[in-house]
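With one protein chain removed, the remaining protein chains of the complex are shown where they sit.
Going by the order they are written in, the chains are A and B; count residues from 1 in each one.
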Amino acid sequence: MWPKNCWYIAGFAQEVGQKLLARKLLNQAVILWRTAQNKLVAMEDRCPHRLVPLSMGELVEDQVQCGYHGLRFNAQGACTHVPGQDNLPKAAQVKLFPVVERHALVWIWLGAAELADESLIPDMHWLDAPGWTPTTGYHHMKADYRLLTDNLLDLSHETYVHRETIGNSAVADSPVVTSVEGGLIVRAHREMPNIDPPPFFSLMLNHTGKINRWQIAVFMPPGMNMTDVGAHPVGTDREKAAIFRVLHLLTPETEHSTHYFWAVCRNFRLEDAPLGEGLKKAIIHTFDEDQRILEVQDRCLREEGMPSIPQAAVKVDIAPVQGRRLLNDVIKREQENPSAVIRPLLMADDAKVAQPPAIAAE
Amino acid sequence: MWPKNCWYIAGFAQEVGQKLLARKLLNQAVILWRTAQNKLVAMEDRCPHRLVPLSMGELVEDQVQCGYHGLRFNAQGACTHVPGQDNLPKAAQVKLFPVVERHALVWIWLGAAELADESLIPDMHWLDAPGWTPTTGYHHMKADYRLLTDNLLDLSHETYVHRETIGNSAVADSPVVTSVEGGLIVRAHREMPNIDPPPFFSLMLNHTGKINRWQIAVFMPPGMNMTDVGAHPVGTDREKAAIFRVLHLLTPETEHSTHYFWAVCRNFRLEDAPLGEGLKKAIIHTFDEDQRILEVQDRCLREEGMPSIPQAAVKVDIAPVQGRRLLNDVIKREQENPSAVIRPLLMADDAKVAQPPAIAAE
Partner (left out) sequence: MWPKNCWYIAGFAQEVGQKLLARKLLNQAVILWRTAQNKLVAMEDRCPHRLVPLSMGELVEDQVQCGYHGLRFNAQGACTHVPGQDNLPKAAQVKLFPVVERHALVWIWLGAAELADESLIPDMHWLDAPGWTPTTGYHHMKADYRLLTDNLLDLSHETYVHRETIGNSAVADSPVVTSVEGGLIVRAHREMPNIDPPPFFSLMLNHTGKINRWQIAVFMPPGMNMTDVGAHPVGTDREKAAIFRVLHLLTPETEHSTHYFWAVCRNFRLEDAPLGEGLKKAIIHTFDEDQRILEVQDRCLREEGMPSIPQAAVKVDIAPVQGRRLLNDVIKREQENPSAVIRPLLMADDAKVAQPPAIAAE
């Protein structure tokens, strides 16, 4: 269950070079590569001759050569060479997918190709804009991508799942204010003013006194998630807060597995490489904990025939339930109108710092 | 295919303590634990919030705390705590199962709860009564529990499957007398008078001359099996025979896997711990051999769509066929009358030693 007329992330830009990268996306086997001119190519990973994966072959003279009988295909998917034969079979055409590099990511369009419009690519400038330093990584999760979004929209789980790392009771105990923007974005905002800094924040801010902290879970269908975190010493300017935009960018692999591309982008200590390394380790450990519970949850739900969740709703479900509603709307819109597309909004505005929800609600 | 309105064994009593034990029984995921007051609790292993197994959580303040969002449930299955929220959702109720500790075993009732009556628990006093010393163990078998009973009701297989351990041709060559008691118990009796003692018995009785030996396979639905073994030197009193009651207590895990709880209970050399150790090793080896053939048999039958067996019947099939008939009667009774229960009988009477069948038949 996913919309097709939107841009999905196929990989990090630096993953794709002048060799074949095979990846399954939305149940579609794809190969990604670059020509000698650095042009990105995304093709079906299937030789039109006898249907073996083209990824078993290799790039030869800027073309894909099948590893079985050596047919070659160019960046347009056309067959350019058949060993021992001069005329080229027209039927031997490999399917191409629109593909674009932006914000250090490779974006692919798996829906109706004529609708692929680069202006519909979500803005993820935190990955490559000045003023931000990203730390990136990847997790392969054997779980429905929607379970990952459910998890990200309710950060109360930090207290239980991540109690060995980032969790503490301040998160679960602070109230959440949920809002919807433009029918496409959910925000679940937790404001934690005047608290003792957890060790992590104390270290970041190099400050042991009280801090103001906030945390906003943001979701935009189909799988764009951000955890927007800010902190500053009490008495200092909120506008000068240290900010993390943690991006959790989800592309379904199959109904029950997900490519989870993530990035922690910070607006402070930009050149501090050891800090980046430390963040990476912590994040990997944290997402490993999520992985353990989400993969078991997926297996349990499958065994029960995918019942709807939550079965018993509590307060922390407000944002995830809202997120599912927006996703379902998008899917329904596409079913009713095959040329409907997702037109993304900006997930966070660098120009104005997030205000406490009571103010934001004005 | 199993009856539900009867007590099944969920585990040995010492397996269940103040932590969560997860076990699947009759396709139902269950957690077992004890309160601080030592009360046994059996619950569905499924959080009513987002359906992850409660066994991924832990006991906190004598309650089960889910490992995902920290909801807590008491020994009655009621939700007692939701982080960040005061009112408690009524729908968040975990299903409870009747559970009783008796004879060093934990018994669970997975059928209609209102029919759960402790007087219906089978008598397995050999596990905890004075005059008996048990040696216990567990095998997980990837086979239909009915194949295990078939195997136990025909001990002629000892000669072939267990020829490296307890088998010898005396067993296969002695005639079997099969009887049914109270429409619920099958007994298959083999009397082996005046034989040379196999090394095992020679050692047990500390005697190298001729012995009288008998062996009775007893079955009571759904999965209670006993191998009742006696031996004494020729010329001594049968009433003083050394006796083993070998219990094979079967609980289906799924249609094709079984929890096999076993115990060898003896009425002699009660304090001889090294003897107990030796017995345990021998039994494990023996049941490993059964496991090998039964798991292959289950796989073959599955591939053929579970045809009825035996396809060609021989004499040794009389008791297993009778056992299946009693089991099917019990299942049919429950299908026709949802409040029918199994009312167990005593599988062996310690007050009178088993007599040779001709005498027993008088």
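The rule is simple: contacts are C-beta pairs under 8 Å (C-beta built on N, C-alpha and C of every residue); 3 or more make two chains touch, one makes a residue touch a chain.
Only a predicted model underlies this, so the values are computations on that prediction, with no experimental measurement involved.
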item	value
Absent-chain contact - pick from A:Gln85, A:Ser119, A:Asn206 or A:Ser308	A:Gln85
Candidates B:Gln28, B:Gln85, B:Thr159 or B:Asn267 - the one touching the absent chain	B:Thr159
Option from A:Pro53, A:Gly77, A:Gly137 or A:Gly276 whose C-beta touches the chain left out	A:Pro53
For chain B, residues in touch with the removed chain	150, 154, 156-157, 159-161, 172-176, 293, 296-297, 300-301, 304, 307, 309-316
Hidden partner chain, residues of chain A it touches	46, 48-53, 56-57, 65-71, 79, 82-85, 89, 91-93
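In this section, only the chains that are shown with their structure count from here on.
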item	value
Distance between chain centroids, defined by C-alpha means - chain A, chain B (Å)	51
